Structure formats: C-alpha cells, structure tokens
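These notes are about the structure you will find just below.
Shown here is a partial selection of chains from the complex, left in place.
Note that the chains take the letters A, B and C in the order they are written out, and that residue 1 is the start of every chain.
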Amino acid sequence: MRTGAWLIGARGSVAVTSMIGALAVRSGLTGPTGCVLESPALRDRVRPGIGDLVFGGHDVTSVPLDKKAAELAAAGVVPAAVASAVQAELTAIDQRLRPLPSAARQAETAAAISADLDAFRRRHDLERVVVINVSTTEPAPPPHPAHAELPALRATLDRPGNVLPPSALAAYAAFHAGCPYVDFTPSTGARLPALDALARERSLPYGGHDGKTGETLVKSVLAPMFAQRNLKVRTWSGVNLLGGGDGANLARPGANAAKAASKQRVLAETLGYAPQGETRIDYLEDLGDFKTAWDLVTFEGFLGTAMRMEFTWHGCDSALAAPLILDLARLTAAAHRLGRVGPLPELAFFFKDPLGEVPHGLAEQWQALCAFIDTLEPAR
Amino acid sequence: MRTGAWLIGARGSVAVTSMIGALAVRSGLTGPTGCVLESPALRDRVRPGIGDLVFGGHDVTSVPLDKKAAELAAAGVVPAAVASAVQAELTAIDQRLRPLPSAARQAETAAAISADLDAFRRRHDLERVVVINVSTTEPAPPPHPAHAELPALRATLDRPGNVLPPSALAAYAAFHAGCPYVDFTPSTGARLPALDALARERSLPYGGHDGKTGETLVKSVLAPMFAQRNLKVRTWSGVNLLGGGDGANLARPGANAAKAASKQRVLAETLGYAPQGETRIDYLEDLGDFKTAWDLVTFEGFLGTAMRMEFTWHGCDSALAAPLILDLARLTAAAHRLGRVGPLPELAFFFKDPLGEVPHGLAEQWQALCAFIDTLEPAR
Amino acid sequence: MRTGAWLIGARGSVAVTSMIGALAVRSGLTGPTGCVLESPALRDRVRPGIGDLVFGGHDVTSVPLDKKAAELAAAGVVPAAVASAVQAELTAIDQRLRPLPSAARQAETAAAISADLDAFRRRHDLERVVVINVSTTEPAPPPHPAHAELPALRATLDRPGNVLPPSALAAYAAFHAGCPYVDFTPSTGARLPALDALARERSLPYGGHDGKTGETLVKSVLAPMFAQRNLKVRTWSGVNLLGGGDGANLARPGANAAKAASKQRVLAETLGYAPQGETRIDYLEDLGDFKTAWDLVTFEGFLGTAMRMEFTWHGCDSALAAPLILDLARLTAAAHRLGRVGPLPELAFFFKDPLGEVPHGLAEQWQALCAFIDTLEPAR
C-alpha cells in the first residue's frame, strides 16, 4: 500500500514540517499529535498509514531540505533534536524533489509535470500518488471562457500565454497522470468546470480549499454555538498578525483578499446572516512562524442585552497544517481506492473554503468525515 | 394548552427576567433572541408556546416584582422601557407568588408546597405545571441513608430534622403534586435515588442540572474542537468574576465548590483526560449582573509545538439564563405530555452538569435535542 | 471670572457630553470623575472653575441639543436621568449656538465667525472666550505657499477658493477675535506658520492636537515602561473598532490615515525606535459610541527571550473626551490670563499629537502639566 504524497511547494514550511513529522512519527521519535486520523476515535481506520507515505514534489526554489529543516528548528517549529535525527532520510527525499517544469506553452509544462508524476510512481513502485498543493497562495486569475469547457481549455493550453494559474495547471497535470489532487491553499486548483470535467473523465477525486488551522477553526465551532443558542451576533471582527513566508505573501493585496474572504464565509454559512466586521491579515516579519489572531464578537441576548466575547489564538501555522497534510494524503488515497470521483465534500472538516454544498460548522463536518471513514473497508 | 411555570426563587434575577421577557415577547415589545426554541431551526415545533406559559412560584423574600424589575432595569439587564411596559402584568404575577412554606416537619412543608401547586393549577385552569428551581445555590447536603430509598425517605420526612435540602424537598413536593421538575441550579434537586423512584411512581419526567450560560458553554464547543483535531490540551484555567446576588452566594465556599466542579466536568468528558488547571469564581460586588470569564488553554501540536488560546466572555448571566427557563418549561411540558418518565438526558444542551450518560460536546447535545423535538407531535 | 467655551462642532457627541457633564457637575447631580483638574492632586488649583464656563458654539447641523442628549442617553453615554435633569439649561445653551457662517470668500467667512465670537463675549459679559475644535476630523489639506506667511495668507483669503480647511479658518477667526484656540482633533487647526504668526501678533496661546483618550493613552505609559526596563519591543500592532459619528468619519481613508499616524508617534518618541506594526481603525456601526481597541506587543528580554503582552481597552470615547474639554477650556483660559503666547506644550498630557518638542511619555507630560499649574496664581 505504498502511496505517493507529491507536494507542490515541497520546500516550503508546511511541506517540510509534514515530511519531518512523518519521518519522526514513523521512527517513534514523536507521537502523532495533530494528526486527525491518529486521534483515539479514528486510529487504525484509514489505509494507507503514515508509514506508507512516500514523499516527492515540485518547487520553484532549490533550497535544500536540510537547510529548511534547520530554519524550522531555529524558529521553534520543529525540535532541533528531531530535525537532526531525520536528516539522512530528509536528504533521501530531497533527491526525489524536482524543479517545477516551465515550457513555452502550458500544455508542454503540464506534460512535463505529468511525466514527473509518472516517473515518481514507477520508480518507487507506488500504488497511487496524491498531489497536494502547499505552494505560495496565488492571486485569483482573471476569468477566461476556456475555464468552463475542457475542449476549449485543451485548445487554449496549446497556444502561448497562461490561461491557467500554476495551481490549476498542477491539477490539470495531476489528473492527466491519473492522480487525485488536493488544494491546501486558497488558490484556484481544480476549482474550474473544465478541470472538474477532466477529473470525471479520468475517474479521479479531488479536494480543497485552504487548510483550516487557526482563527477559522475556532469560528467554525463558536458561530454554531451562537446560532444554536439563538444569540444574535452583531459584529465579528478579526485581525491576524503573522510572519513567515506565507505571511510575507499574504501581505500582498491580491492574496490577502482571497484569504480574508475565505475566512469570513463560515460566519454567513453557519449564522444564516453576515454580521458586521472584517478579518484583516497583517504581516509582521518579527513574528516568525507563529501567528496571533484576535477576534471580537459582539452579540445580543434576551431583551437586546449587549454582550461580547473575544479570543486570542497563538498558534504555529506550519505545525497545525503539517499533520493535516498527512491526513489528506491518506484520506484522498483511500477515496481513490474506493472509486470516488469528483469533489470530496467529506473533507470539509479540513478546509476554510470547502468544496460543495456542505455544512460549515465543525461538528457536522466531523460527522461527515466519520461517516465517510465508515464507508472505507476496515483498515486491517 | 395553558401551562404553569412555577419558579422556586421566583423573585430572583433569573426568574424575574424570564417573566419580563415572556411578557415582552408575548406583547410584541421584543423578539425572542436567546430562546432556543425560537431559533429558525426550531421555531413553531414545540407546544406550549411562550404565550401559553402562566407564571407562579415560591420565594423566601417578599421583595415585590416591580421593585426587582426596576433594579434589573437600573443594572442594564432589561431595558427600562420594557420593564415599565409590562408592569401591570408583572403585578398580576406577583399575586400568584407564595412565600415558601415552612413547617415543623419536612413532610408538612412538602404537603404545603404541593397544596400551593394544586391550587395554582386549579385556579388558572392549567393543563400541567412545570416546577423549575432558580433559587439560590445550596451547599451539597450531608449524605443520608434515606436518600437512597423512597420508603425510608418518607419515614424520615415525618420526623423532625431536615433530611432533604430545599431543592430536593421542592422536587419531592412537585412530584407529589404530579408536576415535572427541572433544576437550573447545581443544587441536589431530584438527583437522589429516592426521588427518582418517586418520579417513576408518579410517571413524571425531570431535568437538570445547572444552566449552561457562559464559560462552560464555550468550553463545550472548544474542547471537542481540540479533541477532533487531536491537539493535546496541557492546561485549561479559568477565572469567573461576577457580582449580583448569585455571585454573592457563590463566593461562599460550599456553593463555589459545587459550581466549580460542575464547570470542569466538560473537559474530562470531551477530551478523554483532565488537563491541569482549575476554574475559579470570584465575587466582585461592583461588577453587578455582568460576568467576565477569562480562560487560558495551552496545548501541544505536531512535534510537541506549544500553542495557546485565551478567551474573555463578558455576558449578562440573567439575560442568558432567562430565555432558557422558557425553553425548559416548554420542553418539559411537552415531554410530560408525551408520557416521558424519569431523567430527560435530551436536555443536556441546556446544562453544565447534565443528567445521565450523555455527550458533553454541545454539537452532540444539540442533535439529541433536535432528535427529541422530532419525536413530539407537530406543534400545529 | 465668567469664561466662554466656544465649541466648533457644538452639536456633536463630545461637545454635548461636555455640556451635559458641566451642567450636572455644577448642580451636584454627579461628581467630576474624569476631569483632570478635579483630581485630588489638582483640585481647586485652576481658575476658571467648571461653574464659570459659559457654552456656545458653531455647527453645520441644526439637530437640537436635547435630541442629541436623548440619543446619548439611549446609547449609554450619559445617564437618562441626568440628561432630563439638565434639559432646560441645555435648551438655554442651544439658543447661543450659531450655524457655521459660510460666505463667498474665506475672509468674509472668517469675519462672520469672529463677529459671532465677539457677540457671544459681549452678550454674556465674558472675561474671555476659548475656542475649542471638536468637529469632524478633516482630511489633511493640500499644501499651499500661503500657509507659510501671514501676509500671503491674508491676501489669499480675500480671493475665491479655500486656502484653509475649516479647522484652520476657525483658528484664524478665533485669533482675529482675540480668542485662544485649542484643537481636540487631528485636523490642521492653528498648526500653520501663518497662524502661529497671527497668534503671536495678537498675543494669544493655542493648544492641540487630537485628544488622547484610549489606546494611545495606554501606549503612553506602557512604552516608557519597556524603555526604562531596556526591553526591546519587536512589534506593536493595534486595532481600533468603533462606531458612532466619529467612527463613520474615520472610516474614510483620508481621516483614518491622519488619525493612525498620530497614534503610532508615541512609540517612536518614547522607545527611541519604531517597532514593526500598525494601528488600524475599523468602523462598525453596531458598536455605537463604545470603542474596543486591542494591542499586541511582542518584546525581547535578556538573552533574546521572546515575550508578549496584549491589552483590550473598552471605553466610551465621548465620556473620556468630554471632561478633558472642560479641563482644556480652563487651562487655556488660565494661560491666556497669564499672558502666555504661542503653542502650549504643557498641555501635551491631553494630546496624541502634542505641539512642540515635548516628551511623549504620560508621566513626564503629567509633570509638565503640574509644573505649569504651579505657575498660575493660587485659584482662591
């Protein structure tokens, strides 16, 4: 049951933390804290296991994995002792990473990506390869008619110019290579009708969007609480202060807007109305890989009484995201094995901006996930 | 479908706020914010409605309801305009309130309480009367063998001395009068084997304990979130700063201990282990009817990374509790009509320390509540 | 010692709260909480007293003062009982308020403003009139050469077009009428070389800018603490959530920028360097006249250890500002009597963006204020 986990953005913080973590869990150096599929309720239910995952990936940078690991250790994201213990294995993964192909026409780039995926599968004798996008968040692309129809998309890709943003081109190439695709970022990914058609043509499942790791996770339990108690939320404002590579990118207006929108969606969906207020993202280099989010909720109770709640979340984004990458690789592989095709709304539990008409409350998403796992054959 | 809501502690903040609110909702002066049964998901599903409730009750003080209403308005718990608009109706309710009976033997006291309940039902031509305890929290009573067996309890009540604390005596009297009983406080109430036997003998349901209105409500959604994400909670500490009558009483060590214990139970039940930390309750007269709770949660993620969350809850306890009193009166009346006997674990959604082997996560409690409501005949 | 307090923006929240408060203190309905000159350390030191102030003012709206008072009471800014108790006196003040003059050329407008001031002084037999700007914050005006020289300014005012923003025109008119001028807003006010020249020509003092009532007040004590302890502040980020009329205006980018800049200045001035981070202002109508500010400070201690502090400030801006208006009217009148000319740096204690080369730490500003008061003749 050897399964490939091919990461787009394989030299980034989330990717490398997930690799270090998988290696450390596998060798018993650490427990699987943060891995949803290793919680008491779900342990031993889903194959492949963490130990079955074989890592590969694309990136546009060539910073060696051990250098990145040292940076993560210095930043307090991974323990220094763990980073050195897995160094040899990390170097082995480094051999399997490939520079992101780039050709004159996007069709050729896609073919080169697919070829890398095929080679990875064959060389490592993998049952299947799941492609997961953990690369830098892109701005939303300009709309294009070829996004709507697969034949038109194919024709356009053969011409010069970039009709697809990188995340969508990666999804296109993954599907061509027979690989399920998951987008952990708010980027476009497989979220275009033409790509959905391709996934269905190749009988492949896909998942996304935008890993839910902090403030939005908390919102997804608090907002249903207010709704169920029939308390009227008047305002909900949030500020996210973060450093790190992701932070630097999100400080760019395009990416910031994409992210902030996906962060407020949970409120309208679970409350049934949109309270006043916005979510802001501010980049502060000095905060490093840790993020502080502060939210203020003002609400109204019986007879209009004004009340309020505020929370501060101080989390390490990469440490929160990395174990979910392992969960998503395993769940998507299992869905593929099961013959699932098209979007995987059962994975909504993991995402800020989930695919499909799904509940946005975490509790219902949890139940949908558990129900999905119940449909899998017993793991042993 | 006129239904009696007989409140023990009928001149207290929670009781009077619930009366004012019911009158205001009924006359269209205000909406039913905070009433769970009036949320979009449950509206028009449960009979009796708010308009069917007829209030009565016992108290040990004789402060007039309009005086209490003026105090609540001055404290910002109810709008002054609403308090004056319902003044006449409040005075009408005042006529129906009775001083808490007190006789030489508890059997006689109970008989007098039952007689008050019977008289209330007959005089107002009520289909049924639900007794709800919203009086001052008692210290836990010393254990007594007669708590275990109904015949022994009956015999002991006939002798001098107090074998039952007031809340349990009220439950005893309610059951004798054929009334379901709900305890909104952490006091003993119906939670004794002998009283359970009596409820079953009289085919009556009962509910409790300790209304969940603030910090514990938040805990009951956050703790499942940490569990589902397999994040390890290391410490969870809380402090509750409150004024008001309830606060003054909770500052007394016995009552404080009862309350603090019922506040931490949700953690062990939903996490599967008890993190370090305590919940403290401090009384500060100057805070009035508003309560501020602060909680610090420290937790561990992937590879042991240390993270933390804190929240501040600033709520008006009486405004949060009062609409739940209306919900509980209606649901318990409906359960009685349906022939339910014994504890009502489906009401766990409302309580910090719910009866029965029930989930402590709010989401599952919400589903149990909805499932229960589905068993009721359509409201119209 | 009857002294005029002429408010530009006399029908706004700050202005009307200061009038209500002065009337209430005068008649013994309330104590002078929030009035710096009435604190135990300074009581009875400065003449005129609160009772000596006679209110007048300009505004562009004609909303009656009693209507505004009712709004402030409904919003919880002033007690309803106080608002009604002073209604008659408020109506008397209303008679003295004048619509803001507006003529074809700014010289004529200024002359009309001066005439209003003269008439007010004469009619009420006032020793002097202090003009205080509490009107809506303006965007910064485009630079103009005539701002630098009084003769050029005079010439330009005689021509069509608006060389001065309203706050500066008010200062010009005040000086012409022999009145000291204080700007409680971040607007231009007297802060132009040509106006400084005019003030000196007429031997008048002036003060400003931007009343310090919340987050910046706290910063002005915390930042010196970090500096004195030689702790290195890495980041200082703030978010201000506010409703009310001032909030609506500050949501406009120009005004917001002026305010946010004046809010960060204290950090660079007291720390000696500018930490990373910004201060944001967000408008949320539903918050009403109360403002919530949240600040996160990350700092570094011995051996580089990372630490953090956060604070939440929940204040009523008008209630914080209004008593300072009374203080400023009294202090500026006393400075005028004393013969002070030009900027009054001793008032830095009251301002976010004080005039002159002054300390920005509150403690030193307090000492400067006390030293100034020591130079005044004994009050009685």
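We take it that contacts are C-beta pairs under 8 Å (C-beta built on N, C-alpha and C of every residue); 3 or more make two chains touch, one makes a residue touch a chain.
Everything numeric in this text was worked out from a predicted model, so none of it was measured.
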Assembly size in copies, with 3 chains present: 4
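Here is the rule we use: only the chains that are shown with their structure count from here on.
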Superposing rotation of chain B relative to chain C, computed on C-alpha atoms, to nearest 5°: 180
Chain A-chain B separation of Cα centroids, rounded to whole Å: 43
Multi-partner residues of chain A (each touching 2 or more other chains): 308, 310, 312
Complex interface listing, chain C residues touching chain A: 234-235, 237, 239, 241, 276-278, 280, 282, 284-287, 292, 294, 296, 298, 308, 310, 312
Chain B residues within the chain A interface of the complex: 17, 20-21, 24, 30, 32-36, 38-41, 76-79, 82, 217-218, 221-222, 224-225, 227-232, 272, 300-305, 307-316, 319-320, 322-323, 349, 361-364, 366
